[in-house]
Structures are given as C-alpha cells and as structure tokens.
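With one protein chain removed, the remaining protein chains of the complex are shown where they sit.
As written, the chains take the letters A, B and C, and residue 1 is the first residue of each chain.
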Amino acid sequence: MIEDKELMVEMLRRMLCIRYFDEQAVELVQRGELVGAVHAYIGEEAVAVGACLALRDNDYMTGNHRSHGHPIAKGGDVRRAMAELLGKSTGYCKGKGGSMHLADFSIGILGESGILASALPVAVGAALATKIRGEKRVVAAFFGDGASNEGTCHETMNLAAIWKLPVIFVCENNQYAVTTRFTEVVATPNICDRAAAYNIPGVLVDGQDVVAMYEAVSEAVERARLGLGPSLIEGRTYRYQDHSEGLRRIVRDPYRAEEEIAYWRTRDPILLQRNRLMEMKMASEAEIALMEAAERARIAEALQFARQSPYPAPEEVFDDLFSNPIPIDRS
Amino acid sequence: MIEDKELMVEMLRRMLCIRYFDEQAVELVQRGELVGAVHAYIGEEAVAVGACLALRDNDYMTGNHRSHGHPIAKGGDVRRAMAELLGKSTGYCKGKGGSMHLADFSIGILGESGILASALPVAVGAALATKIRGEKRVVAAFFGDGASNEGTCHETMNLAAIWKLPVIFVCENNQYAVTTRFTEVVATPNICDRAAAYNIPGVLVDGQDVVAMYEAVSEAVERARLGLGPSLIEGRTYRYQDHSEGLRRIVRDPYRAEEEIAYWRTRDPILLQRNRLMEMKMASEAEIALMEAAERARIAEALQFARQSPYPAPEEVFDDLFSNPIPIDRS
Amino acid sequence: MAVITFADALNQAIKEEMRRDKSVFIMGESIRGGIYGVTGGLSQEFEAMRVLDTPLSESAFMGAAVGAAAVGLRPIISSLSSFYWVAMDQMVSQAAKMTYMFGGQVRLPIVYRAGMTYGNNIAAHHSDRPHPMFMNMPGLKIVMPTTPADAKGLLKTAIRDDDPVIFFEDNTLMGARGDVPEDMDFLIPFGVADVKQAGTDVTVVALGGMLPRALAAAVQLKGEGISVEVVDPRTLVPLDKQAILDSVAKTGRLVVVDMAHKTCSAASEIAAMVSQEGFWNLRAPIQRVASLNVHFPFSPALEKLVFPNEEKIIAAVKRTLE
Partner (left out) sequence: MAVITFADALNQAIKEEMRRDKSVFIMGESIRGGIYGVTGGLSQEFEAMRVLDTPLSESAFMGAAVGAAAVGLRPIISSLSSFYWVAMDQMVSQAAKMTYMFGGQVRLPIVYRAGMTYGNNIAAHHSDRPHPMFMNMPGLKIVMPTTPADAKGLLKTAIRDDDPVIFFEDNTLMGARGDVPEDMDFLIPFGVADVKQAGTDVTVVALGGMLPRALAAAVQLKGEGISVEVVDPRTLVPLDKQAILDSVAKTGRLVVVDMAHKTCSAASEIAAMVSQEGFWNLRAPIQRVASLNVHFPFSPALEKLVFPNEEKIIAAVKRTLE
C-alpha cells in the first residue's frame, strides 16, 4: 500500500477527470453535438491511471480506439482533447484525428490507434530508439483483450523480449471485444499467461484497483529501466457503456447480463479509491467533494473552450500530409 | 519403438527418396538446368517423413519454401514434382509454381507457400472445414523456426486452440533462418514452449529420429481426431546446404562453423534409421542397398520424365487464373 | 418484389444462399450479434458452426476461408475494408494467387464482404476504399453494388461463383431502399454494366455510393440543358469495358466518379482504358472526380471536402463541355 498521499489523491483526481470527460463525451454524442465514434473508458479508469502514474513525464505511451483515458492519465490537456473530439482546429490533431486518435507527442503520447494492436510496433520502435540512444525511458503500450489475438501482439512481444526493450504491455482486459467474451477467443485462462511464450513476466492485476495497477506497472517499469526487458500486465476490468456509443441500436443480442454490469459497478475503481482514501485518512469526504467539483469544472471549461474554438479552415485539408511537402495532385 | 517392420522400412525409403530428389535438384541448379530458387531439405528428412507417415492418405498438409520434402513424404509423385521444378506442363502446377510451390490437392497436399507462415491459416481453414463437416481428417502444417516469429503463427494457433481444430503444427527447427540463429530471435529456449500461450501440448522432438517424430505426431493426430484440438511439435533438426542453392556466393559472413555441420552429419536421419533397421534386423545391408538403388532409379526416371516433358504453351499463360473465367484485359 | 433496404437485401442474399447450399458459412467479428447490421438473424436460423464469431485475428480467419474453400466449403467473410490491411498477405499470397500458382488444381469460392465506411466522421483509420489496390492484383473478382436489388443479385452470384470475390459494400448506401426480387435464383451476372440513365452529351461512370450523387447531378444538369448518361459498372473485375466505350462513342465526353483516392484509382484505370480504346471518340479531356489525395480527416468541417459530391460532379461535367 502506498504511503505517498499526494500520489494517492492524484490517482483519484485523474480517474475523476477521465470519468467526467467521458460522461461529457457520451452526452455530447447523445445530443448529436459530437459526430463519429466514441468508445467510453468509464469503469476502466484505474488501468490507465495506475499505469501512467508509474511512468515519468518523458516516458512514452501508445493506445487504442478506447482513447480518452490513456492520454488524460498520462497528463494530457483536456481542453485540447475535447476540442479534438469536436473537430476543432485547437484540438490535439487540429481536428484531423477525432476521438479515436488523440496524441500529444510533446509529452510522449505517441497516439491512439483505431486499428487494433496496430500501435504496438510503434511502441516497440520508440523503446528501440531509447535503447539505441542509451536513454532510460520506457514505453507503456495499452491494448485490449480483443486486440491480444492479433498477430502483431506476438511479433512485438517477441521482438521486445529478444532485444530486451523497455516496453510495458498493458492489456486492458475488459472481458469483451464488442460482443465477444474473451474466454471464448483466448485459449488460456488469463491473457497474461501468454507471457510464457516470450519468457517475460506476466502479471494478472485487479484492474479496478488503481493502487494494484500502479504497483504492478511500477515493478515492470523498474525492470525495464534496468535493461531487463518487457513485461505483460493484464488489468482485469470492465466497461459499463456499450462498446461504442449508440451501438445498442444495432446490436440486439444481449451479450451480457444486467446483473454482471451491476456487479462490476460495485467494484467501481473510483468508488474503491475514494473509500480507501477516506479509510486511510488521506482525504476527507469534503476534500473529495471539492476535488470532484474542480474536475467537473475543468471538463466544463474544456467543453467551453472546445465549443468556442474555430473549425479548421478548408484550405488546411492538405496540411500535415507530409512534413517536407511535395507537389501532389490536389484536384 | 515401432514393431511394424513395413512402416519402419517405409520411413527409410521415403527419406531416401527425398534425399536423392534434392541432391538431384541441387545438381540441376549447379548445372544451370534448373532456374529459380531451390531450398534443399537435405538433413531434415526425418521431420516430414515421421510426421506424414502418422497421417492417413486423406489427411491434409501445408508447407513452405523448403518444399520438396513435405509432398514427397506425404506420398506425392516425384515425376510430377521434378517436372514442376523444370517448369514443364506435366508438373504438378503445369509449371506455374516451380520449386517453392508444389501441391497435390488430390492427396491432401494443399500447397507449399513461399511467403513464410502464410500457409498456416490455410491449414487451419482446412481443419475448420473438416470440423464443420463432422469428418475426422487432420491437417499437418509445416513451418520453420524463422517463420515461427510471424504474427500469423499466433493467430492460427490461438484460433485452432479455441475452436479445437485438428491441426498439428510441425515446426521444423533447423536452427537458422537464412543466417539468423533461432536462439537470437526466439525468446524461449524452445519454440514448442510457446504452446503454453495456447493451452495446447508443445513437444520437443529429436528431428533426426524419424521414429521419434512419428510417435510424437501420432499422439498429436490421435488427440486431434478425438476432437481435443491442436498440438505444436518442434522437430529439432539441421540443414546441410546453404539456405538456398547458390546463396553462399552472396552471403560472405560464415554464420555457422564447419564443425557444427560436421557434428550434425553424424546425426544424419538416414544414417540413424539405417542403423536402426539393421540393429533391429528389419533390413539387411543388402536389402537397403537394393532400396537405395531403387530410389535412385526412381529419381533418375523422374528426371527423364521431366526432361522429356514439354514446356507449357504460350497460350496457357492466362489459364487457371480463375476457375470461372471472366473477360479481363489480356493486353 | 418488396421494397427493402440495401442492408436487408444483403441479409436476404446470405440467408437464401445458406439455406440453398449447406457448404456456405459465414465468419467475422461479433457477427452473431449482427454488429454491422447485415448479419442479424443468421445465428438464430443456422447451426452454430455456420455463423462463426471469430477472434480479432483477421489474417487467421480470412486465410482460413482459403483453406476451407480449398477443401470444398464456400465461406463468406464479413469485415470492413480497413481491417483487410492486417490480412493483406492472405488476400494476396493465398486468395488471389493460389488457384493460378497451383495450376488450377483448386477452386476458391470465397466472398470477402468488405464494408467501406467513409463520410461519417470516422477518421483515417476507418475510412478506407481500397478497391483500386485489389484491382491491381490479378486473381480477385471485384464487385461494388449500388442498389438494393443489385446488392442482392450480385451477392448471390458472388456466393455461387467459384473464385474469390471481394464484395465492397458502400456504407453510405446501407439505408437506401428499393424494389428487390424475391426469386431464389435472382442472380446478376458479373461484368454487365447498367446504364442508369440514358443521355447524349456526357457519360458519367459512377461507382457505389457515388451513383446517387451522379444521378442527382444529372437531374440538376438536365435543368441546365445538359443530357448526361450515367453508367454503373457494378463489377470492377470484370469490367464491362464495352458499355463504357459504347456510351463514350455516343457522347464523346467522360467523367469517372470514384470514392477512392484519385491517384491510381479505378477512375484512373477507366480513364486510361478509354484514352487508349476510345480515343478517337473523345471530344474533350477525361475528367476524374475522386477523393482527394489526402487521408480522411475527422473534422466535419474538413471531411466533406475530401470525397466527391454533386457539385464536384457537375463542375467536372461542365469542364468536359468547355
């Protein structure tokens, strides 16, 4: 158990920030103000927050389509994130990426990939670069239980293992890929069991417990910094929302029981950390209420910023295709 | 140890057939009569022969670029194989495939793939079909130590495992992928250790011992026929030749020591089985000599057949692109 | 005949063919739940082994379709175009090349349903329209229906065909409604274009979801006294060259509308073909109206600039008349 009160409180704060951000995003979708796909991270906050707080600011991170939690956990700016969701020019990607593709290279957020497992080689490449340069940075690579079945997982875990690259593979096992339960498509009881195939540590963690995630990832980070290579951490967690917002309209098959969702709500990561802080006398109910209000205000302010921001101008459509632009047919 | 004398002798016969076939192919390359790439199977014969003799005739098989051993072991016709190597119209593929792409669908040889690990999904698909149809056929999928690092291996082993498909993944670990030693690119001591990631049996076998291969694969076949799913069999073996014929001209780096090659020659699979047959009084030296002569004659006859066969006619170039032909631009 | 949506027409085709032929089965990610709208109801009607939810292992299951087909089944794959990249080797090295490379020993009756989502703010990773790339690879038949009836008739033909077919489903058409025959053997042959509207001044060839836009442009242009002939190729491999050449012979002017990126697009191919085989009939430069040579941006403010619309088609038609 962690003694560092500031850290323990920060864990709750970041989780709240993600929760409110995503609640806001869901609401914006429902109101039709946010177009495109949104994959809410609600219920899974402890995984990204525990993992990212175990990183240094100049460490790297890659993520996936369920994409708001990772960058916020890594210290990203909710204003620029929200502006991106609304497709505004002040967004992280000037509106070109949208919800599934947040990134902030200035603080090591190397981007969220909409194609599954597709960012894992990118993570491994960043780790390779740190090794070539003799730096001590590490890379956290987030991916889902579904994505764990992509061939790229095998290639990258093996590559990181043989070259002893500083990668923490963080599998967010929320137990479903859209409607498919992981037990039907993964041959081992746990995804972390696959670490055996790469001779690397594989650890199953309670993904609802932000402290447990922090501790497991910290240990992996330490190994990585010592040059001992990658680890695979599986955070067992749960999503409360649909796979993506609005999907229930299409998928009629009830693939999971209401009781299951209800059970996991009793293990809400924010609730658990909230209670723990109070039990440990690290924060009072009033202090937490203040923090909640502050985080809500932060999101409200971010939304206001995003709304007031301009859309990109039509002439920007070809910008950023290349870093060294070339003449191409623009007609 | 196997009591079935006929089988024990047949093991030697098929290995001899492969050996002579490939020695002939190598010589044809050296003489410039055979064009294109040839990857000789010399030294590795026990792997394919042990595995294929554990199959029934209507079982399926897929292979790779090191491609002559598997089909001959499965009972393929050396005449049509040799004709294919020479690009003749009597070849298995009417000259369109060549050395790397032998196939005989009439006896379950679903083809050798030049792209590494690329035939594994094909093998899994054939196994899926047998399961959908409720048949009892199994599929042997051959691939190399190098190919084991392709992402497709992960996907197919997992898929076969969760659906309990009758696939025997036979890894021919000849210890090198071109010049790269497997210990440098595989994170576990053995490739079969990766079976743990799929909850399937993983067995390390002396790939120079045809009986050991036969027994290990037979056990896997039995499991598969019972509906218990796939197995991963690693045959530890060695190739005597260059990766492909003529490569030594390009690769100057001596990536393996002469002594290593010499050591493995003492463990020659044909030598071992020959000695065993004599020790067990299953065949006399004279009988073996007769068999050797017969196999040499078979290859000589195949070569003659191939040489006398015509090349495909120019107008055949578009044939077989589609099974239901369509008008396409042929200019 | 009944008026149904494009999505329901696809669903009908799959159900009818699965009923007719027990060797037909379908695989994809979360298809039992009917996630992309088309596969709903299949898991209720057919045995579990014929409607398979796969792991997220596209290379394995798209390649497994090849293996299953090679030994006599008729698989249908259900996925989106953007997920074919991870399985590209199986499409190229196995599905496209196998029959030829093995000298015709094997038939590969496979339908690869490839949904194309674009124009719905789903950003670059989910907006691919890769039909021109597959056109560059021999051994694949390539279909792109534009109406509910064609969707049904072409999908049934594809399922009964003995070669790998990539069946591109333009998601902008999924909700479109139209009359669809109920005949079990309602088949539309490959390689037969459909002249959607006769005209005399300019030929507009339009693919998939571009067709309704081309037809709308034609209406508008008619008001301005310009008579547009609108041709829907329906299949890209085989391509009904004659229908296009015949139309150009009449009009002397050609606009090709393609949702793919312009460079090396299907529009480029059709333009190149006509510039060779229909050259002497051309009275004006061929115009290509395609997606800009840039990725699909997320922002609603930008995305709509990228793909062809009515205005761009109208402008292109007018350029041929300058």
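Here is the rule we go by: a residue touches a chain if its C-beta (ideal position, glycine included) is under 8 Å from a C-beta of that chain, and two chains touch if they have at least 3 such contacts.
Since the structure is predicted, the reported quantities are computational estimates derived from the model, not experimental observations.
K.L.:
Checking the contacts here: which visible chains does the omitted one touch?
P.N.:
Per the touch rule above, the missing chain touches A, B, C.
K.L.:
Touch as defined at the start, partner being the missing chain; which of A:I18, A:L53, A:L128 or A:A147 qualifies?
P.N.:
Of all options in A:I18, A:L53, A:L128 or A:A147, contact with the hidden chain holds for A:L128.
K.L.:
Touching the absent chain in the whole complex: find that residue among C:L10, C:V86, C:L187 or C:M259.
P.N.:
C:V86
K.L.:
Which listed residue (B:A46, B:I115 or B:I168) would be found touching the missing chain in the intact complex?
P.N.:
Hidden-chain contact among the options goes to B:I115.
K.L.:
From the listed residues B:E184, B:E222, B:E285 or B:E301, report the one that touches the chain absent from this view.
P.N.:
Per the contact definition at the top, the residue touching the missing chain is B:E184.
K.L.:
Can you list where subunit B touches the absent chain?
P.N.:
Residues 35-37, 84, 87-88, 93, 95-101, 113-118, 146-147, 149-152, 177-180, 184-186, 247, 250-253, 255, 311-312, 314, 316-318, 321, 328-331 of subunit B touch the chain that is not shown.
K.L.:
Where does subunit A touch the missing chain, residue by residue?
P.N.:
Spelled out for subunit A, the touching residues are 60, 62, 91-97, 101, 103-106, 110-111, 113-115, 118-133, 139, 151-152, 155-156, 158-159, 162, 319-324, 326-329.
K.L.:
If the hidden chain were put back, which residues of subunit C would touch it?
P.N.:
59, 82, 85-86, 88-89, 92-93, 96-97, 100-101, 123-125, 128, 130, 132-133, 135-139, 237, 260-261, 263-269, 271-277, 279-280, 282, 284-288, 293-295, 297
The definition used in the following text is that only the chains that are shown with their structure count from here on.
K.L.:
Indicate, using Cα centroids, the chain positioned nearest the centre of all protein chains shown.
P.N.:
C
K.L.:
Among the chains here, which has the CA centroid at the largest distance from subunit B's centroid?
P.N.:
It is A.
K.L.:
Between subunit A and subunit C, what distance separates the C-alpha centroids? Give it in angstrom.
P.N.:
The answer is 35 Å.
K.L.:
Express in whole angstrom the distance between the two chain centres, defined as the mean CA positions of subunit A and subunit B.
P.N.:
45
K.L.:
Counting only Cα atoms for the centres, state how far subunit B is from subunit C in Å.
P.N.:
From the centre of subunit B to the centre of subunit C is 39 Å.
K.L.:
Which positions in subunit B are in touch with at least two other chains?
P.N.:
Answer for subunit B, listing residues that touch two or more other chains: 151-152, 155, 158, 162.
K.L.:
Which subunit C residues sit where two or more other chains touch them?
P.N.:
Residue numbers touching two or more other chains: 54-55, 57, 59-60.
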